[in-house]
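Moving on to subunit A:
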Amino acid sequence: MLETKGLTKYFGGLCAIEDLDLTVRKGEIVGLIGPNGAGKTTVFNLVTGFLRPSSGRIAFELKDIVGRKPHEIASLGMVRTFQLTSVFQDFTVVRNMQAASHLDPKVSFWEAIFNTAGYRRKEGEIKSRLLRILDFVGLGGVRDTVARSLPHGHLKMLCIAIALAANPRLLLLDEPLEGMNASEVNTTLHIISEIRKQGTAILLIEHNMRAVMTICDRLVVLNFGKEIAQGSPSEVQNNPQVIQAYLGDEDDSAELEER
Partner candidate 1 sequence: MKASRNWSWPFSIIILLAIPLLFRDNNYYLHIFVLVAINIILTASLRAIASVGQISMGAMAFAGIGAYTSAILMKKMAFPFFVAFPLAGVASMIAAAVIAYPFVRVTGIYFTMLTLFLGEVIRLIITEWTSMTGGSSGMLKIPSIGSFSLSGINVDFIHLVPYCYLVFILMALSLLFLYRIDRTQIGTTLEAIEKDEKVAESVGINVIRFKVLIFCIGSFFMGLAGSLYAHHLRVLNPNSFGLFPSIYIMIYMVVGGRKRFSGSIIGALVLTLIPELSRTLKEYQPYVFAAVLFLVLFLLRQGLVDLVERIETRIAKGRERRIEHA
Partner candidate 2 sequence: MLGGLVQAIFSGLASGWIYVLIALGLALVFSIMRILMFAHGEIYMLGAYVVYYICVKGGISFLWGILISALALGILGIFIEKVLFRPIRGQMEPAILAAIGLTLVFQTTAVIAFGSYNKFIPAIVPGVLNIGGVRLAWDRMLIVFLGLVLTLGLFLVIRKTKIGQAMLAISQDPNAAALQGINVNDISSFTMGIGCALAAIAGALMGSLLNLTPQMGTLAITKGIAVIVLGGIGSVTGAVLGGLILGLVDGIVPLYADSTTAAIAGFCVIILILLIRPKGLLGHD
């Protein structure tokens, strides 16, 4: 589904990502992990068009997407969230969803202006779809709350909901569990696996090792911009290079060792 070959990114003289071959197949949940500063978010930025790679190829569903703008890539079906909550802070939850759902179904400009019956029907359909997504992620009760006043866990969930509203076939989640307590983590993991069941593949950046081990089919480990290991959670866990990399990152390595 998503494939990068030899993906490389230099910032000036500094090599942020070096020769990365990353694959995400249909229906997979792939975890992109690594110590802080390994370049994980940079990979997201490269793959979704927010940054241009210095060299290498990126293909989404066999189509070359290097150089395409972020909104094009999103409309092709690859949608990402941002590390810090990427929502429209001043909008209500519902409005957030509406802003994200403009793609589907494609509503004609003129239909909207003249408020045709067709437009009203489509608007109704969109709205019920959005509400379904909100219920799915558990935000149905707060639909008219302004995003800014939501508690942290709900905000992170709204991020995911917004991305879902844009109808992704591949969802890129950047630290969706950050700052969540144990029960929130469980809920979110459940939702992520539901999303996969509904046919969307997921690429996930996370520091919560326990969660990552539980939910991911496959892991890709990054350190200093290079891939140092790839494989199933248990394979990666026991990989000496991975353990070595994390020794510098105390919190994660402790979790890693616990398992």
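Quick note on selection: all candidates are chains of the complex that A comes from, given by their letters.
Here is the rule we use: contacts are C-beta pairs under 8 Å (C-beta built on N, C-alpha and C of every residue); 3 or more make two chains touch, one makes a residue touch a chain; residues count from 1.
This is a predicted model, so every value here is computed, not measured.
Touch, as defined above, links subunit A to just one of 1 or 2 in this complex, and that is 1. On the side of subunit A, the complex with candidate 1 involves touching residues 48, 50, 69-72, 74-75, 79-82, 86-91, 95, 98-100, 102-103, 107, 109, 112-115, 119, 123, 126, 162-163, 165-166.
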